[in-house]
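A single protein chain has been omitted; all remaining protein chains appear in their positions.
Lettered A, B, C and D in written order, each chain numbered from 1.
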Amino acid sequence: MSIFMLHLHAWIHALASSALGHALWMVVPVLVVFPALFAVTTLLERKGLGRIQNRYGPNRAGPWGLLQPMADAIKALTKEDVVPEAADRLVHFCAPVLMVLSAFLVYAVVPVSRTWVVAPLRAGVLFFFAAGSLMEIAVFMAGWSSRSQYSLLGAMRALAQMISYEIPLVLSAMVAVMAAGSLSMVEIVRRQAGYSGIWPHWFVLTPWGLAGFVLFLIAATAESNRSPFDLPEGESEIIAGYYIEYSGFKFALFFLAEYLGMFAISALGITLFLGGWSAPFAFLTWIPSWIWFFAKLLALIAGFIWIRGTLPRLRMDQLMRFAWEFLLPLTLCHLFVAGVWKFFPTGAARWLGCAGVLLAVYWLLGRRLEQSGGLARRTYHFAE
Amino acid sequence: MSPERSANMDVEMVRAALAAAVPGCQVEIIANSRPAAQHSLLVDAEHAVAIAEFLRDDAALRLDYCSNVTGIDWPMKDGGGYLEAVYHLYSMEKKHGPLVLRLRTLDRVAAVHLPSLAPVWRSAELQEREIFDLFGIQFDGHPDLRRLLMWEGFAGHPMRRDYVEPDDYEYEPTAHETVLQKAQQHQREAER
Amino acid sequence: MLGKGIVLGLAETARNFFGSFFYRARLTTVQFPEERLPQIEAARNFPFLVFDGADWQQGMRCVACQICEKECPPKCILIEKSKDKKPDATGKPQFYPAVFNIDVSVCMSCQICVEVCPFDAIKMDVDFELSTYDRFGGLLWDKQRLSKSNEHYHQIHPTEAAAVDAALAAEREKLAAKARAANAPPANAAPSTSAPATAEGQA
Amino acid sequence: MSGEFFLAAGLTVAGALAAMILRNLIHCVLALVAGFAGLAVIYLQLGAQFVGLAQIFVYAGAVAILAAFVILLTQGVEHRTRPAAVLDWVVGALLACGVFAMLAWAIAKSVQFLPQATQRPDAGVRAIGNAMLHQFVLPLEVVGLLLTAALIGAVLTAMRDEEAGA
Partner (left out) sequence: MTSMTTAELERQQAEMGFDDGASHLLEVSMGPQHPSTHGVFRMDVVLDGERIVKLKPVFGYLHRNHEKIAESETYLGSMPYTDRLDYLCSLTNNWGYALAVERLAGITVPERAEYLRVIVAELTRLQNHACLIGFLLQDMGASGTPLMYAFRERETILDLFESLTGARMMCNYLRFGGCRVDATPEWLRQAQQAVEAFPKFLDEYEQLLTGNEILVARTQGVGLLPKDMAVQAGITGPTLRASGINYDVRKVDGYGIYDRFAFRVPLGEHGDVFDRYMIRLLEMRESIAILRQALREIPAGPVQDARTKLRGFRPKPGEAYARIESPKGELGFYLVSDGSANPYRYRVRPPSLINLTVLEEMCLGRNVADVVVTLGSIDIVMGEVDR
């Protein structure tokens, strides 16, 4: 080993113990790992969709198409950056920056592993939502500053959707906060990391937890503009929505922010309901905690891709109706059930009772939603 | 000939019915010698709308469906001639047809007006617009008479038989003989 | 119950997803340059001129009758008839095309030239990898570019080519018989009739 | 009083000023967002994590967006505004002065009652919750009632509009 290496070693040690070093140690991996995951996900998504549609998906750039994200990146970076003449240049420029900024900010409070969390804030969940809400402003800025009818429509759609779904999202997250008695994400995970026998104490394994998880996922899908709630982009209706007038690098930033947002909200779901970095069984705790985190994250991403490959898109008024007439009452009821759960003695009765109430409410609301839309099964007759 | 389930209309009978129902109308039978024997009724422009309404509403005829509307240009050697609008009528209710109606303009230049039958059969709306666009027949009473396929400001009516294609395209070297000649000519002009 | 249809749909896509790994039949993609579909015999793309024997100029069947030029719907064929005549495959003096151009950027592969040709001189090729950087000259094919041998014809459309050859041979046989009946056979006509026969033998 | 404070305060003041001065209403809203953000930073510096984050979440996130929405939706309706009059300016200035005076008085008075101005108050979730549901439960309920009434009023207004439009 050379002198130089020794020096480097000492220097790294010194750095790691300093405050700046700590920040680098924590922040840099976030800045590297999640964008890398973005690259992988774009490839996985296209391959997965391909397989769902009986195709191969991208397989030309590199072996098995592994270099496809690289090719996409090069394409995006070398494209001409077009700004519409009528656009509000400053706002038009700031929008993608703010978007990516807020997308990265939320990772500050996500506990990726037992030890890896950038800022273990006491009000971590709140920070998450606060930073996420900046994204809405970015979307508005992008849509408005482009001065295109389509992008304005897209921005209005996106805002209406994000604001509407934020309520069920926050409410469904609240049950986990209630159960853990803390807004700190680290604390919430810690509460779920224990085991009864080999079974973990994940919130998702309770009726209210499962319901909360499903509700959270639905709202999260809407929040991250994924199919079937991808109306703001709805390429068959308003082409690309609020980022229609962006190209090249700025477009890539939007794309990146969108995926980062999806990962972040999945990470929040994992933290709140799926036990964060904790292993699913007591005998699997020897596997590093961050592996579990990323395994769960990838599983959720796969779910998103699966849903995207299957479902058509909702319409705006249906989306709103779904949020206000179905999701909101259900989350409120679910909040109530979660409260009741806390005061009832443990046992099968509690389990079945809570599950029964939730299912009944789900069934009732679902029926009402279908009936109020006048939707019915139809029979057809034939003329000879 | 393939077997035909829906028979052609008895044009004589229709003409008699029309004479009774629309007083003063002039209806002439144009015979068609072809095997399909789709004879047509030439009706006068003045009573066309009344005739059309009768054909649509008469309980026995109920020609509620206007399938095809088209124009034909009949120029004469001497510069005269006329434009013709042809309507193919069927009945969705009675499942019979076709009955062919023809309307003629007085000439091809100024008196190119015909009454629009689009208020009677909505399906004629776009087709009459097309005739206006491509043949230049003015349909009076049409709800929205604009060019359909050509752009606003286009000069001339391309489906007229004496229409001359404007020689303003960019030609490419091709084996297409007439195009090739034009292309060469353009090239020569450009070189000069 | 709300969500049943969605779950059924999800099951269907999942079936297709996993099925695509296990059943080759589910994946319809043909990875083109490496994999190719079997050639369909009736397929057609752009016309070519058939010649018999080895020399494309000598054996060209086209006699520049210009029927295909007239009948071609998009008028993509340009033929100039030769001033002189030269012997065709059977040795009979015929006109030949001095110029025979097809603009394949205009051609719409309708096969009408093939149908109307009384001499079986023009047939449809199956080659489709024809992209070129020169959209003018590169897609305007002259008669040399268009000429393909009868063997090629047999290779791409074997059934049709065999039928054509049989018909041609029968016709020539009839002509020869007529000629024999009219007068004593000239000595020099014999070798040229054998040309299509050898072509058939090779195919 | 640190440099960070001045930075945040400067951001807040600049944002607020820009929100008043800028001519393009959407720019005003965006400036307002910057102002809100500056305010949130001040809260955070004071150790009030919950309040600071709620400030961003509620004001920068929701209120500003709603303002933008309202501007985009209503601008078309009331586009006949009379030009600014001197009277408006005077009234506005007087009102601003009044509000400022009241706030200053309240702050100055409250300082006397605080045991130690330098001690950091506990602004955690638990403390806020306790305060809201024990000490200030009546004001909370009153405010809740008021907001509900306002909500119903807004819905009614919107419904009447729709009926008139239909």
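We adopt the following convention: a residue touches a chain if its C-beta (ideal position, glycine included) is under 8 Å from a C-beta of that chain, and two chains touch if they have at least 3 such contacts.
This structure is a prediction, so every number in the text was calculated from the model and none was measured.
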Touching the absent chain when the full complex is considered, from A:79, A:147, A:201 or A:350: A:147
Hidden partner chain, touching residue among B:21, B:45 or B:72: B:72
Residues from chain C at the interface with the omitted partner, ascending: 2-6, 8-9, 11-13, 16, 28, 40-44, 67, 71-73, 108-112, 115-116, 124
Those residues of chain A which, in the complete complex, touch the missing chain: 49, 52-55, 86, 144, 147-150, 152-153, 157, 227-228, 230-231, 234-239, 308-318, 370, 373-376, 378, 380-384
Contacts of chain B with the absent chain, listed as residue ranges: 1-6, 32-36, 38, 64-68, 70, 72, 86, 88, 92, 95, 98, 100, 121-127, 134, 147-151, 158-159, 161
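Criterion: only the chains that are shown with their structure count from here on.
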Chain B and chain C: spacing of chain centres that average the CA atoms, whole Å: 42
Inter-centroid spacing, chain C versus chain A (mean Cα positions, whole Å): 58
Multi-chain contact residues (two or more partners), chain A: none
Residues of chain C that touch chain A when the two form their complex: 1-3, 6, 9-10, 12-14, 16-17, 19-21, 26-29, 31
For the chain A and chain C complex, residues of the former touching the latter: 48, 51-56, 59, 306-307, 309-311, 362-363, 365-367, 369-370
Sites on chain D touched by chain A in the complex: 24, 26-27, 30, 33, 49-50, 53-54, 56-57, 60-62, 64-66, 68-69, 72, 124-125
